[in-house]
Structure formats: C-alpha cells, structure tokens
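Data block below; observations after.
One protein chain omitted, others in place.
Chain nomenclature is as follows: A, B and C, assigned in order of appearance, with residue numbering initiated at 1 for each chain independently.
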Amino acid sequence: MARNGNSGAPELMVLMRSTASSDEVDHIVGLIQESGAGAHVDQSGEATVIGVIGQRAQIAALPFESLPGVERVVPLRKGFKWVSREYLDRDTVIDICGRKVGGRHFAMMAGPCAVESYEQTLQAAKDVKAAGGTLLRGGAFKPRSSPYAFQGLGVRGLEILSAVGQETGLPVATELMDARDLEPVLEHIDLIWIGARNMANFNLLSELGRVRKPVMLKRGMSATVEELLMAAEYVAKEGNEDIILCERGIRTFERSTRFTLDLSAVPVLKRETHLPVLVDPSHGTGKNFMVTPLARAGVAVGADGLIVEVHDQPEHALSDGAQALTLDQYEQLVTEVRTIHEVISPVSV
Amino acid sequence: MARNGNSGAPELMVLMRSTASSDEVDHIVGLIQESGAGAHVDQSGEATVIGVIGQRAQIAALPFESLPGVERVVPLRKGFKWVSREYLDRDTVIDICGRKVGGRHFAMMAGPCAVESYEQTLQAAKDVKAAGGTLLRGGAFKPRSSPYAFQGLGVRGLEILSAVGQETGLPVATELMDARDLEPVLEHIDLIWIGARNMANFNLLSELGRVRKPVMLKRGMSATVEELLMAAEYVAKEGNEDIILCERGIRTFERSTRFTLDLSAVPVLKRETHLPVLVDPSHGTGKNFMVTPLARAGVAVGADGLIVEVHDQPEHALSDGAQALTLDQYEQLVTEVRTIHEVISPVSV
Amino acid sequence: MARNGNSGAPELMVLMRSTASSDEVDHIVGLIQESGAGAHVDQSGEATVIGVIGQRAQIAALPFESLPGVERVVPLRKGFKWVSREYLDRDTVIDICGRKVGGRHFAMMAGPCAVESYEQTLQAAKDVKAAGGTLLRGGAFKPRSSPYAFQGLGVRGLEILSAVGQETGLPVATELMDARDLEPVLEHIDLIWIGARNMANFNLLSELGRVRKPVMLKRGMSATVEELLMAAEYVAKEGNEDIILCERGIRTFERSTRFTLDLSAVPVLKRETHLPVLVDPSHGTGKNFMVTPLARAGVAVGADGLIVEVHDQPEHALSDGAQALTLDQYEQLVTEVRTIHEVISPVSV
Partner (left out) sequence: MARNGNSGAPELMVLMRSTASSDEVDHIVGLIQESGAGAHVDQSGEATVIGVIGQRAQIAALPFESLPGVERVVPLRKGFKWVSREYLDRDTVIDICGRKVGGRHFAMMAGPCAVESYEQTLQAAKDVKAAGGTLLRGGAFKPRSSPYAFQGLGVRGLEILSAVGQETGLPVATELMDARDLEPVLEHIDLIWIGARNMANFNLLSELGRVRKPVMLKRGMSATVEELLMAAEYVAKEGNEDIILCERGIRTFERSTRFTLDLSAVPVLKRETHLPVLVDPSHGTGKNFMVTPLARAGVAVGADGLIVEVHDQPEHALSDGAQALTLDQYEQLVTEVRTIHEVISPVSV
C-alpha cells in the first residue's frame, strides 16, 4: 500500500459544522486515531468532512455526535466509498495543467484515434485547438482485437504527444495498457486513460492510485455502472482522487451500431459519485454520421465533457477512420455543444 | 388483404423528372400494369415517384430508363420497402387532428401512465396543455407483467380520453393490445400506439395497416432497429402510411435502470426511414430523476418528439408513479426542449 | 373472469397432514369461505393442499395452525403463485391425448417448422414416429419478421395437422398467434403453443386460461425467467393449469448463433415451478450443426423434453430449413437423448 494512500475504506463520515474550529477537528481526529482507526480529513468544501476508516464495530463505540463542532454522522452503505456522493456531496473539479473538468467546466477532448506521426499529430492539435477543443487525445499504445492490426507507435508516440502538447499548449491524454509502460507515460502525458478492456485490470488501477496524475476510466463494455464506480474506488483507495469517468458504449444485441452508448448511465453516475463524467460518442457508435447527434445528446444528458475522434483525412487514418469527424464537422459540433451546455439547468440529483 | 392496400413490396422505384407530365406518368403506370406488376404513385414530394410492385424478374424486362420523363431507376435492396428512405427520401409529416409530427414539427406528448378517472385525466390534460404539451397520452388497456396488477379501465378509459380530448382540444393517444378492441379505439382515439410487448404481434400490425388512423409503434424491448422497421412495414404494406416510431429502451445487462434507452437508434432510424421518430424517456428509465436528462438528450439526438409521463401526484398513481414527472418538472422541460430543438441544425444523414 | 377460474392469487397455503380427514378439510374450506376469502383444494399429491385466496389482512385473522388436521401454513411470497413450487412441491405431469410430459416422462416433440402440404406433413409424422418422437409439431400460422415471407397455410394447415394426427396416432401441436383463431385451433389441435413473440400478449394468455387444452409457453426472447413464470401465472389464474414451459433462446450480444439458448434457465425453472420445462434447440441456435449438441445438453441439464425441427429435405423447406435435422440425424439423437436421460439422477432442487 502507498504510504499516503487511502489505505482502507471509510465506514462513516463525520460532517463538521461550518463554524467548527480546527481544534475541534483535531480533537476528533485524535480520538479516532487513539481508537486504532484512521481519519481522512477533507476541507475542500465549505465544512470539514472527516472520513473514519476502520472496522465498523470499533468505530461504533466512538461518541461522535456528542462532540463539539459535529453537525452530523453518516454511515456509508455502498460498496464504493471514496468516490461516492454519499461521502462527498459536491462536484469534484479536476485540474489538468490548468484546464478544469467537472462542476460547470465542460471538457472538449479531441484528436486522432492513433498517433501516426509528428506532422499528423501537430496538425490535428492545431486544428482541434482552433475549433475550440481543450484537450488533445491520441493513442500511442493501441488495443486491437486482431494481433495483425496496427498496434501504435509506443514510446515514440508518447514523445510526439508531449512535443505537440508543448508546442500548442494543449494538455495531452493517452491510454495506458500495461503497468510496465507507466514511467514513460508519466513523463510525457498529462491525463492517463484506462481503456474499456482494462477497466477491470485491478492491478493497473491500483498502480494509478499511487501516482500524482489525473486518470480517466472508460467503462468496460460489459461493466455495470456500479462496477465502474468500484473500479474508480480501486484508484481512489490508493490515494489518487483525480479521477474522471467515461461512458463509451456497452455490448447489447443491437447490430446497427458497434456498441450501445448508454447515456442513461450519466444521470445515474452524477447521482452516485462526485467525479466528473465524460461521454465518448466516437467509440460508442463507430460511425461518423452518428457522432454529432450522440455528442449533442451527451451534453444534453448532463455529461461534463466529450471525447471525440477527429482526423483531417478520416479515409486515410490507420485506425478507426470510419468514426472520425472531419474538422468542419467538429467545429460546428463545438458551437452547438457550448450552446446546449448553456441551455440546460442543473438537474438536482 | 385490404382492397386499397399496398399489396406487395416495391422492388424498384422510378423517379420522374420534376418536369414530367402527368401523361408521362400515366404511360409508365400503364406499362407496369400491362406487364402484370403493380404501380404505386407518390406525388407528395417535388417529383413523382412510382413504386413498382412485383417479381424482380418480371420487372427487369421493362425499359424504364429509356422512357420519357424518367429521371432515374433505383432498385430497393432492404427488407423494408415502403418505410425506407431509399424509397422516399423526405421527412414524412403525420397530421394528428391538426397537430403535425415530423419534419421540423416537434411533438410533446404527455399525460398519465393510466387513465384512472375523468377528473384526474381532465386535470392532467389541462396541465399538460398549459405546460406546452401538444398531445395527451393515457393508458386504457394496461399490459402488466403480473395478472394481479391494475389492468386499466378498458372501454370506460377510452370514453374518458375522448371526452377530455374534446374538452381541451388535445388529440388523444392510447395503447391497443388486442385487435378485438379496435372498434371502440377507432371511435374514441386520435393516435393508436402499439406497445413494446406487441411490436411483433404481426396480426395486430396488419389490422392497423387497414385503418385510417395514425399509428405509433414502440420498439420491442429486444427488437433490433431493423425489426422495428419491418414491423412498420407490416402496417405500411396494408396501406396505412401514417406511422410514427418510438424508442423506449431495450433490455441489457445494466441494472441501475429499468431499460437502456437506446438513443443511438434515433440517428440510425432517421437515416433508414422517412417516418418520424419519438423518444419515451419515462419507460426507458423508470425513474423520475432520469426523465429530464434523457428527454433533453432525446431532442438533442434528433428525435421528432417526446412522450413523457406526467402525474400531478406521482406518489398516488395506480401505475408507474415512480417515473412520472411533476407538472413543474414538465413545464421546465418543455422550455428547455424547445430551446435545444432550435439550436441543433439538421444533420445530413 | 371465468366462472371456474382461479379468480385471484393464493396468498398462503394450508398443508394438511396426510392423515387429515375429508371432514377436516371441509371444515377449513368452510371457515375460509365464511370469512369472504376463497379456497382452492388440490388433492393431486399425497396430502391435501388448500390455497387461500383473498386479501392478506383478511386471511391473517384465520387461526389455521390450531385447527385439526393442519400440518403447516406457508405464506406465498413470490409474484407467481399457482405455478410456484412454493405452492405445489411436486412435478406436474401433463397428459396430451395419453402422452405424458413431466415427472420422469420425457417428451420428444418434432416435425417441420411449417405445415406445407398434407403429403409433406404425413411423411414427416410417420418419420418422426418411426424415429421415436412422441408428439408432432407444425406451424399453421407463422410469425415472420418480414411481411413478404411465407405466412403459413392458416386453417387449412390446422386441418392437415388434425388429419395427420388421426392417421398416425401422434398428438399434434401448433402455434396460436391470434385469439380470433382460437376456435379452429381448439377443434383440430391437441397442444397449443404461444410463441416467443406473444409470451407477453396478456390477453391471449388469459384466453388460454379459460380453455381445457394443454398450453405450452415459449420464453420471450428478452423475457426473464421470472417474466416467463408470470406469463404462466396469467394462464393458471384463469383455471387452466396444464401448462408446459419452453426455453428457446434469448437475445444477447453474441452473433455466431441466432439466439443464445439459456440452458441455465432450466434448473432455475425446475426449482421455482412444478410445471414441465422443454428445450427447443432448433430455434435457439438456428443452425443444423448445433441442434444435436444442444439437444443433448438440454436433456443433460434436466429438461422434461425437446422440440426439434425435422424435415426430410431441409434444403427445400419453405421456412427455417437451415436449422432442421434430417431424419437420420434425428433418429440418432433420440437414441442418445434416451440414454442420457437414464444416466442422470434427479438433482434435488
């Protein structure tokens, strides 16, 4: 376990009054630690929240509700703890090199499916930025169903992304498939994502819990919403709470789309967790003509951002060209998405 | 088979020039009929389209392309014919007692899940109308998984809907489950819908093909998009082309929602058929807090309307109260939906 | 409601001792009726079981446990009542013109997908009988996804089945799709089945509850096991308890088979209900080469019978020929199935 990790699950949380003094907080933390349990203090909101970590029986004996400064004590009932809205009832905002995601900050991540060359990636980044995109995506390691398909440029792809990021000022994001590639990814990349196929690769999730980089988890193609939250808990448990979730389509019987983009998952996730939720309409549909409608729907349903594949010559892409938007299509999409985002009022969840 | 029905499938269509004379059209129709095949003439668009019905071999001998007035001949390759956009490349607009659905006409159908009494239904209709709704829905015959659950008021429910429709001026819609109830339904109701459980009740579909009333088909919970289109073809084949389609959620492994609302189906349907497509976010999710987000997403993804359950006292509803919106929620929804509908530009499909 | 139907759901059941006298039974039935509740007496097992029908509150006041002859009182907690093993803990045996299904009686139903002619059907029946089949299946009304596909011979098909049944001595089974065809079906057919597409056609189910003919319900392609049991409850509630269930494949993401035959449903059903359960490996797979393996698996998993499509010239069948077994294949299958049925010991469920 990491030295500073969240080495267990909070069993209950002590909500302090907004007027509680730091002495009152310290007193409670002291009592918790004396009992052998652990305390996790969160002061990011208006009032301090103390997560109490330990065996339920042990904790039950502590008389929190009668202590000075305590507003309320709330037991946590779900399997996921750190990531639950039950635990932190706010909208977490993730900062990726100055670009914020979550709350009312809407992320427009875009770029090519795979990094193919420096020139292609630089051009894509410039185009994405000009069109209003805020983050650059690009695959250096590509998970492909067939061992005979293009597998990505590997570390060379990471270097290209890094150089392009510096040149354009866009933070860069890429997929990590193997813990053994973690070091170069940490060196070059600003946001690490775990693809759908690795959402239940629990060792990889735990590794990412021990780094200081924002992480995005894409929902597995047969993962329930609850399993996605449990995967996030694997990361959060180790201490990394900068986690973004992403809906990208599930497997169903329907054959006219590659996956069924489950937009219902977005309001469910927003209700269950304080983490930001993005939608990927490109992989979710697999077809160019569906990306714009589903992207519009993604913002309308309440997502905190979109990840869209863009390629200036989709027909020449080495990977997944059929689903990439052209730059003109993307530019129009950004405008519409921004307008829809303004229109919708937050739904209380 | 109905005397005036579309008694076979068109195998190809002859697109006439917009300058073609009616003599030229008549000449071609005559040739087709002489050969033993059938002709279906559609003049709803700018140029006349002649559907040629018969055996492919028989038709192949006719020299359409060299005849005067002919622009182009297009063979139809899909299993569905009358309802395909291949056959009619336009947006069909359905007129329900003066309220239009399709094209740029957006339908806001709303009302209680089940008709419970005259008073409740009248109040609901007034409220729906005041909030901006355009059609009243209400179930008189209720399909319920359990034989011990409330099964609806039957014919009495139809009479209530009819009376309320006359009082408020809202067209009324209800579900038909059994061909033996067709007569009173035709007498009292303006739009007949076929529920998800009956989407593949082919006899019922054929019956509706022989009436002169708009019909709405809800997608079966395990029906593919193609099967929904084939169900519509059952209706269209008999001569009734006033058909609306409705996405209402499919069965998947996900357990946090009752069904998975498949919004991807909307752009696929809009590409494949000229018929209007509605979305039902109430049955698709089964939970109040998800209805508004999914309704917004429905309009954003390109649907031609929404069907929403509204109840002034959801906690007292005899059926499905948990998913009904309150009137305040519905009123706000109508405003947002209208704005989003303005924002989105038609996606070329 | 039918005069003699099971006009409500039993809320609890009174198990009498095996030594209870008929006077003791009558006394209890009298008390129940005086209270305004209903009583349903089942004496098919070793000891009498009295189902008590009415409001839970009303029944709760009756002091069954202290009455003479009473062994035990069991409240029924599931949504399905009459068909539950909770209610009747035995294996129901259905008699179809002398052929038994259920308990240790294994049914081998076979025949062509569709009745095409008298000659074809007679030959099929003779062949099925010679190979060891016990019931003849054949479709007179065919549910087809496309309105342009062969729809069956209708009433003429029923007459053929009836004549062939009389000539060969095999009971005959066919699918009923429409309540309006019930009369001729009752006249000609020994076992009526409801196809997957109509499993949730609740009106049709209720109709069949009011006839005196064995009924087989095929599981809907997206119906849960519980929904199949609720569909059976619709029939049983009206008084017809001669119900057979049939697993025939569900819709999943897998594309190498037409449906996914859910053999796990068999042990679940055997645990939950006393009704016999058959397996249809032909429609469940859609491919000839899979029928024999899945048929073997069906008997091994504990089903009470198999329904197999057989055609002497599969390549000339008007419907579903690709999945029909040849007669040689069927003959070998019958032998293997009988042997496997001997091998397996009943699993206590």
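Basically, contacts are C-beta pairs under 8 Å (C-beta built on N, C-alpha and C of every residue); 3 or more make two chains touch, one makes a residue touch a chain.
Quick caveat, the model's predicted, so the values are computed rather than measured.
*Asks:* Looking at C:G38, C:G103 or C:P267, which residue reaches the missing chain?
*Replies:* From the options C:G38, C:G103 or C:P267, the contact with the absent chain belongs to C:P267.
*Asks:* Of the residues listed, A:S35, A:S162 or A:S222, which one is in contact with the missing chain?
*Replies:* Touches the omitted chain: A:S222.
*Asks:* Touching the left-out chain: which of B:K142, B:K218, B:R251 or B:H283?
*Replies:* Residue touching the chain left out of view: B:R251.
*Asks:* State which residues belonging to chain A touch the missing partner chain.
*Replies:* Counting over the whole complex, chain A touches the hidden chain at residues 8-9, 79, 143-148, 177-180, 197-198, 200-203, 206, 220-222, 227, 230, 233-234, 237, 250-251.
*Asks:* Even though one chain is hidden, which residues of chain B still touch it in the full complex?
*Replies:* 251-253, 255
*Asks:* Go through chain C and note every residue touching the omitted chain.
*Replies:* With respect to the unshown chain, the touching residues of chain C are 222, 224-226, 250-257, 260-268, 271, 284-285, 289-290, 292-294, 296-302, 332, 336, 339-340, 343-345, 347, 349.
Criterion: only the chains that are shown with their structure count from here on.
*Asks:* Counting in whole Å, what is the centre-to-centre distance of chain A and chain B, each centre being its mean C-alpha position?
*Replies:* Inter-chain centre distance comes to 38 Å.
*Asks:* Can you compute the centre-to-centre distance for chain B and chain C, using the mean CA position of each chain? Integer Å is fine.
*Replies:* 35
*Asks:* When the C-alpha atoms of chain A and chain C are each averaged to a single point, how far apart are the two points in Å?
*Replies:* Each chain reduced to its C-alpha mean, chain A and chain C end up 50 Å apart.
*Asks:* Chain C: which residues touch two or more other chains?
*Replies:* In chain C, residues 251 touch at least two other chains, as defined above.
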